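As you look at this complex, bear in mind that one protein chain is not there, while each of the others sits in place.
Chain lettering (A and B) follows the sequence in which the chains are written, and residue indices restart at 1 in each chain.
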Amino acid sequence: MSLDILAYGAFFLTMALTYAIMCLGLNIQWGQTGLFNVGIAAFVAIGAYVSAILTTPETPDRFGGFDLPIVVGWLGASIAAGLAAWLVGALTIRLRSDYLAIATFGVAVSVQLCVLNIQPLTGGAFGVGFIPRPFGSLAGNPLTFSLANLALTACVVLGLYLALEHLTKSPWGRVLRAIREDEVAAQALGKRPIRFRLQAFTIGGAIMGLAGAVQGHFIGFIAPDNYLPILTFQVWAMLIVGGSGNNRGAILGAVLVWGLWALTAAAVSAFVPPEQQARASSLQIVAIGVGLCLILLLRPRGILGEGRSSIAGRFKPKSKAQQKFKE
Amino acid sequence: MNPQFLMDGLIAGAMIGLGAIGVTLTYSILRFANFAHGELLSWGAYLAMAVSGALGMLSTTLVKPIAPFSFGWSLPIAAVIAILLTGLLALAVDALLFGRLRRRGSAVIILVMASFGASLALRSLLEFIFTSKPAYYTKALQIAVKLGGGLRATPDQLLSLGLTLVAVIAIHLLMTRTSIGRSMRAVSENPALAGIAGVDVRKVIRVVWFLGAALACIAGIMTGLLVQIRPYLGHDLLLPLFAAAILGGIGSVPGAMLAGLIVGLSEAAAVQLVGAEWRAAVSFVILVIVLLVRPRGLFGRAA
């Protein structure tokens, strides 16, 4: 019994950590750079499908099935999603800030359509099954299998976290911060804000693609329903709760929000009569939407306090210049 | 290609155009892309259904179809009430959410994000109240009339087209000929100067919310009447609305209507040429082309 709980705990944490990867990707786009992405689900889906196509065994009725190692799938997923992000960014980052949001929303709609309709590639509504799972040979023992996967996903998160922390402190990260705080000054120093923003957006997109691949391989099958707009909302809620700009907050926010989500979902299925469950889960989504607005109104820096490199600068654009004036 | 696609495209385009006028007005005056605008269409459609249903319970004669249309007097009466209620809903959301963020001087992107949260809450609330099962204003069936040239349309469709035309002309005259229209254009260009010149900017913002919501409600009711009523009705139209508003040029009423028709006709053509399953991607393609070739749109000002 307790072993079952332990196995379930490991499963739950692994899922939460795959969301943490998405959250880290969003953090570099939004938290570090201030780029608003409404199409997270699309980049995650691109990653999941590319990796699935690369690594699944050959299937007669579907293109792909190259049977490549999982690591190759992960890599391909990051490259494909990064490329997609680069294309969207190159198109819109030089325009008004909300055009990027609209364009990413369009990408989400279009990727969802492609996934559903290009059946020979994606399997249509049924999705792709038999995706190789890491440590698949251990699947006979649920506990060992779950723990091994948890360890692997945790390593990915840790590696990403260290890399991103390093990146934030590197000259590149400093330029990004400088641009965010005072675009004109950064421009005067010869830094081209558009290029740095585009790089950040691309890296973020690639990380989301990696998250999609890691999640797809962990579950073993993927379907279009996994990449609905609600996924985008969830990742946003995670980052906002954790405090944007803060990588540790992003990870913690993912675990917290996913935990809350899984708990309420479990409560709904346990206590609400089946015919009312759809309604109850829509109320769950209302709560996320209202929560997002409340946090923006009441705690714009996130529930868990301020990150070391929080986005506070954006909320009071004038204070810095005037601080100097006062001196 | 079957010429009927022209009629289908025109009707879809009329509804997109009406919604896009609301998007373009709120965008140009409030200065952010409101992701919750689609939900105003859905709420308008459901509010009209609820009021119409209540009226039908009061008196069965109100439900009896007015020939040659499929609906009785309960729907037009309900539409007027729904327009008011949708306008009040928009004002309430602004008072609770956007207004507070605006006064705090929040960045544009924070407002966009808040609208994203609001859209999620509003849509799921509809799903909670009315469930996701499609609903209809009337069960009456309509027979399409032949219009010549191989085109056919139902009386409901023709009425919707006519009403759209009236609404667009009315809004255009309001913007160009009246004092409030002038104030709206002034606020859209320079809110600070408008205030100095004696324009009550907060009043203009309230008028714009109400107007945008009213148009959204009309577009939502028409979509509900001609297609069906679903909680995702507005959300699924959001990308076409944004594409039309940007193609027309932010702030331009005739631009939004014309662009709405272009989007609608392109969708109908794509359904004929590529297949109905790709319909939703048409707006994205149009959006990408506009952003690549002419980001300020057909009638927009250079940024």
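Heads up, the rule we're going with is that a contact is a pair of C-beta atoms (placed from the backbone, for glycine too) under 8 Å apart; a residue touches a chain by one contact, two chains touch by 3 or more.
We take it that contacts and distances are computed from a predicted model.
Q: With one chain of the assembly withheld, which option in "Molybdopterin synthase catalytic subunit", "Succinate dehydrogenase", "NADH-quinone oxidoreductase subunit L" or "Branched-chain amino acid transport system ATP-binding protein" matches that chain's UniProt protein name?
A: Protein name of the absent chain (UniProt record): "Branched-chain amino acid transport system ATP-binding protein".
Q: Going by the contact rule already stated, which one of B:I171, B:A186, B:I221 or B:V271 would touch the omitted chain in the full complex?
A: Missing-chain contact among the listed residues: B:A186.
Q: Pick from B:A95, B:A197 or B:V274: which residue touches the chain that isn't shown?
A: Residue touching the chain left out of view: B:A197.
Q: Can you list, in ascending order, the subunit B residues touching the missing chain?
A: Residues 179, 182-183, 185-186, 189-190, 192-201, 301 of subunit B touch the chain that is not shown.
Note that only the chains that are shown with their structure count from here on.
Q: Suppose each chain is reduced to the average of its Cα coordinates; what separation in Å results between subunit A and subunit B?
A: Those two chain centres are 31 Å apart.
Q: Once bound in the complex, which stretches of subunit B touch subunit A?
A: 32-33, 35, 97, 100-101, 104-110, 112-114, 116-122, 124-125, 127-128, 131-132, 238-239, 242-243, 246, 277-278, 280-281, 283-284, 287-288, 291-292, 295, 303
Q: For the complex, give me every residue of subunit A touching subunit B.
A: 34, 36, 38, 91-92, 95-99, 101-103, 105-107, 109-110, 113-114, 116-117, 233, 236, 278-279, 282-283, 285-286, 288-293, 296-297, 300, 314-317
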